[in-house]
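What you see is the complex with one protein chain gone and the rest in place.
Residue numbering begins at 1 within each chain, and the chains themselves are lettered A and B in the order written.
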Amino acid sequence: MREFAYRRAARVSDALTAVAEDAGARYLGGGTNLVDLMKRGVEEPTRLVDVRRLPLDGVQVAPDGGLVVGATTTNSDVAAHPEVRRRFPALALAVLSGASGQLRNVATVGGNLLQRTRCGYFADLSRPCNKRVPGSGCAAIGGVHPNHAVLGHSEHCVATHPSDMAVALAAFDAVVRYQTLDGAGEIPLSRFYPPVGDRPDRETALPPGALITAVVLPGSAVSPRSRYRKVRERASYAFAIVSVAAALDVRDGVVHDVRIALGGVASRPWRAGSAEAVLRGARPTADGFRTCADEALSDAKPLPDNGYKVPLARNLIRAVLAELAATEENR
Amino acid sequence: MIDHTRTDVSLRVNEAFHRLSVDNRRTLLDLLREDLGLTGPKKGCDHGQCGACTVLCDDRRVLSCLTLAVAADATAVTTVEGLAAEGELRPIQEAFVRLDGFQCGFCTPGQICSAVGMLAEHAAGWPSAVTAGDAPDRVPELDETEVRERMSGNLCRCGAYPSIVRAVLETAARQGGAA
Partner (left out) sequence: MSPEPAPGAVGASRPRIEGPLKVTGAARYAADVPLPDLAHGWMVTATTSRGRVRDVDASTALAMPGVLGVLDHRNAPRLDQGAGNYFGPDGSLQLLQHEVIPYAGWPVALVVAETPEQARAAAAALRVTCDAEPHDLDLGLEHPAARPASTAFGPEADTGDLDAELAASAVVVEERYRTPEESHCAVEPHAATVWWDSGDLYAVDSNQGAFSVSEVLAALWSIDRERVHVRSEHVGGGFGGKGACGPPVILGSLASRRFGRPVRIVMTRAQVFETTSSRPPTDQLLTIGADADGRLRAVRHRAAYALSPLAEYIEACTEQTKVLYAAPAIRTQLVAVPLDVLPPASMRGPGATPGSFALESAIDEVAERLDLDPVELRLRNQPAVGPVSGLPFSTRRLVACLREGARRFGWAARDRRPRSRREGALLIGSGVATTSFGAGVFPSTASITAETDGTFTVSVGASDIGTGARTALTAVAADSLGVGTEKIRIRIGDSDLGAAWGAGGSRGTTSWSFAITEAAKKLRENPGDPAGPVTATVDTTTMIDFRPGGERQTFSAVFAEVAVDPATGEVRVRRLLGLFAVGRVINPLLARSQVVGGMVMGLSMALHEESVRDARTGRLVNGDFAGYHIASHADVPDVEADFVPDYEPQDPSGFNGLGEIGTAGTAAAIANAVWHATGTRHRVLPVRLDRVLEPGRAAVREP
């Protein structure tokens, strides 16, 4: 780890200025991803601007029944918040199925969104990686990649986005709020992580130096009827192989609204919009769920080692939808 | 402005006040171990993957290996050494000894600090991944499944898990939640 300077920002404007002054500066949230990568030499900031104690924490209920979650709110506080649990249960579950109690106690919402991929080659400085060193190549494509992407990848990078929280946010049409020295802005989560293409190093649509200030979850009738299921190599304390955030609102025996987002399968949380369209207005039957799950994976292009993710994702979508439908029936 | 690679930090550790200048790269774990001689917190991985370095920071369980010492400025830290007065054991510590909740003992300081923090989280009504989807207003009952999920951030290669779970549950039952 290279030597670096450290500042604790007292105000948002201080943080923005401190980062703008130094091209090598980075914001420090809980540090659970950044410090890890600094120890590996993957990240080499010259200055850390600690934003964790900025007054950007807390969860507010918005007039539309949605929520505004401050960027420095810890993952634990998000998951424990009664309104999050009531209005967006899949979000609470997603957050709680990530990392461990200790990590969630310091990890922030902003940092969680910006955590880097868990592709092993990304963290191995001796191997080429387009995400770490643009243009150097991708060691994963010809290497070991059972847990890489099956959707939305490119010949330049096949890594997945590791966040569980972001999968639930994708399902709920969340919007990321940020601030730069030029003012405030918003990016919907659907555009927050751009397609990989030939720039796997460009991971977000945030302008340079932007500080994430909050995540806005629009209110909706479907969000309280949601679940998150995560499949992984061990029962806890492991990243997803495949995960599903889904919500289902059935009225008069017909699907009124449905949300499906997948984790562990793509470079970003993968919203399965066309699969949702299959179900909307249809009856919530096992056959319908099967068609919907098939549609969600219809564009999948598995790599040599990870074909199993396709049936796994399909099965998981069907299982979660069936579970939600059963709950709807008893409502 | 001149940037420095060292910073003065003040923090309370196990009730004692410390003020010291640290290399910005130093983690809280290394500050505790190297600067303060508190070697109870252990370095099992240094990357947040084992839980051996767990301490309580302002009463929350955290991983001291991923916490920069500078970022812990002005906090109150409790390590395993600070859980009980010299020569005494806290109920959870006594239960670990009596029920043999460890073998090599290397993960133990982390397991115990984690258990203390976890029981407080549970007492505050926090959900876990095994129950969060149920009734949002319900405080889940602490059973084996709950304890296992909540303690999963603490690996034990000696495989003392079953007796650790027993020690935690017994302590919770006897203390009405507090460890």
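One rule holds in what follows: contacts are C-beta pairs under 8 Å (C-beta built on N, C-alpha and C of every residue); 3 or more make two chains touch, one makes a residue touch a chain.
Everything quoted here is computed from the prediction, not taken from an experiment.
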Chains in view that touch the one left out, judged over the entire complex: A, B
Residue touching the undisplayed chain, where the options are A:Ala10, A:Ala23, A:Val61 or A:Val144: A:Val144
Which of B:Cys45, B:Ala76 or B:Ala123 contacts the chain that the document leaves out: B:Cys45
Chain not shown: contacting residue from A:Asp64, A:Glu155, A:Glu186 or A:Glu233: A:Glu233
Touching residues (missing chain, whole complex) on chain B: 23, 25-26, 30, 33-34, 37-47, 49-50, 52, 79-81, 83-84, 89, 93, 96-98, 100, 102-109, 112, 144, 147-149, 151-152, 154-165
Positions on chain A contacted by the hidden chain, ascending: 1-3, 39, 41, 118, 120-121, 124, 126-127, 139, 142-144, 146, 231, 233-239, 241, 307-308, 311-312, 315-316, 318-319
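The criterion applied here is as follows: only the chains that are shown with their structure count from here on.
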Computed distance of Cα centres, chain B from chain A, in Å: 27
Touching residues (chain side chain A, partner chain B) in the complex: 1, 3-6, 8, 22, 28, 30-32, 35-36, 39-40, 46-48, 50, 52, 76, 79-80, 82, 85-86, 89, 92-93, 96-97, 99-103, 105-106, 227-228, 235-237
Chain A-touching residues of chain B, taken from the complex the two chains share: 3-5, 7, 23-25, 27, 46-48, 51, 54, 57, 60-63, 66-68, 70-71, 73, 114, 117-118, 121, 124-129, 132-133, 136-137, 148-155
